[in-house]
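There's a structure below that I have some questions on.
Showing chain A:
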Amino acid sequence: MENLNGYLVVSAILFAIGTIGVLTRKNAIVIFMCIELMLNAVNLTFVAFSRHLGHFDGQIFVLFIMTVAAAEAAVGLALMIAFYKNKESISVDDVNMMKW
Partner candidate 1 sequence: MSNVLSLTTFLPILGVLLLLFIPKDSKGVLRNVTLAVTLVTFLVSLTILSGFQTNAEFQFIENMPWIAAGPFVMRYNIGIDGISLWLVILTTFIMPIAVLSTYTAVEEKVKEYMICLLLLETGMLGAFISLDLFLFYIFWEVMLIPMYFMIGIWGGKNKIYAAVKFFIYTMVGSLLMLVALIFLYFKGLEAGITDFGLLQFFSLKLDMATQIWLFLAFAFAFAIKVPMFPLHTWLPDAHTEAPTAGSVILAAVLLKMGTYGYVRFAIPLFPDAAHKFAPMIATLAVIGIIYAALVAMVQEDVKKLVAYSSVAHLGFVMLGVFAFNVEGISGGMLQMLNHGVSTGALFLIVGFIYERRHTRLITDFGGLSKQMPVFATIFMIVTFSSIGLPGTNGFVGEFLILIGAFESQLRWWTVIATSGVILSAVYMLWVFQRVMFGELDNPKNQKLADLNVREIAIMVPLIVMIFFMGLYPKPFIDRMDPAIRKLAAQVRVTSVNAQVLPVETPAGTPALEIPSGHPGMSTPSSPSSDKAVNPHETK
Partner candidate 2 sequence: MFDNVWLIPLFPLIGFLINGFFGKKIKNEAVIGGIGTLMIFMSFIVSCGILLQMIGLPPEQRVFEKVLFPWIHSGNFKADMAFLVDPLSAVMIMVVTGVGSLIHLYSIGYMHGEEGFYRFFAYLNLFCMSMLLLVLGNNMLVMFIGWEGVGLCSYLLIGYYFHKKSAGDAAKKAFVMNRVGDFGFLIGLFTLYWWFGSNHNIWTINFTEIKAASHLLPYGGVVTVATLCFFVGATGKSAQIPLFTWLPDAMEGPTPVSALIHAATMVTAGVYMIGRMSFVFIKSPETMMVIAVVGAATAIFAATIGTAQNDIKRVLAYSTVSQLGFMFLAMGVGAFTAGIFHLMTHAFFKACLFLGSGSVIHSMHHALHKIHSHDDAQDMRNMGGLRSAMPITFITFLVSTIAISGIPGFSGFFSKDEILWQAFANPYHGGLNIVLWGVGALAACFTAFYMFRLVFMTFFGECRINAKAKSYLHESPLVITIPLMVLGFLAAVGGYIGLPKLIGDMFGGIPNYFEHWLEPVFALANQYSAQYAHHGAHPSHAFEWSLMGLSVVIALIGIGIAFTMYVQNKDLPGKFTATFPALHRAVYNKWYIDELYDFIFVNPCKAFGQFLWKGFDVIVVDGVVNGVANVVMGFSGIFRYIQSGYIYNYAFSMALGVVAILGYYIFK
């Protein structure tokens, strides 16, 4: 597998974009999506390395990540719905209940 570096670079770029998204957006759902993006970037690295090293552990790991992501999506979105019910908004600027 000769193109390992290409995959890694793409993965790094995607991860960076995800980070920027998480840090700059206010909409909780978009932030959530950015987190998914970061997760996927990592997944790509896993799969690429797995292929490169000839080991399946990385891919198995990706499967687990996907499971966790699915669970996270369910719980996270439920949280957002609950939050929206209370605050009529899902902007993270409106969440500061943990303030000092």
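Note that in this section a residue touches a chain if its C-beta (ideal position, glycine included) is under 8 Å from a C-beta of that chain, and two chains touch if they have at least 3 such contacts; residues count from 1.
Quick note on selection: all candidates are chains of the complex that A comes from, given by their letters.
Please read these numbers as outputs of a predicted model, since none were measured by experiment.
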Touching candidate - 1 or 2 - for chain A as found in this complex: 2
Candidate 2-facing residues of chain A, complex: 19, 22-23, 26, 31, 92-93, 95-100
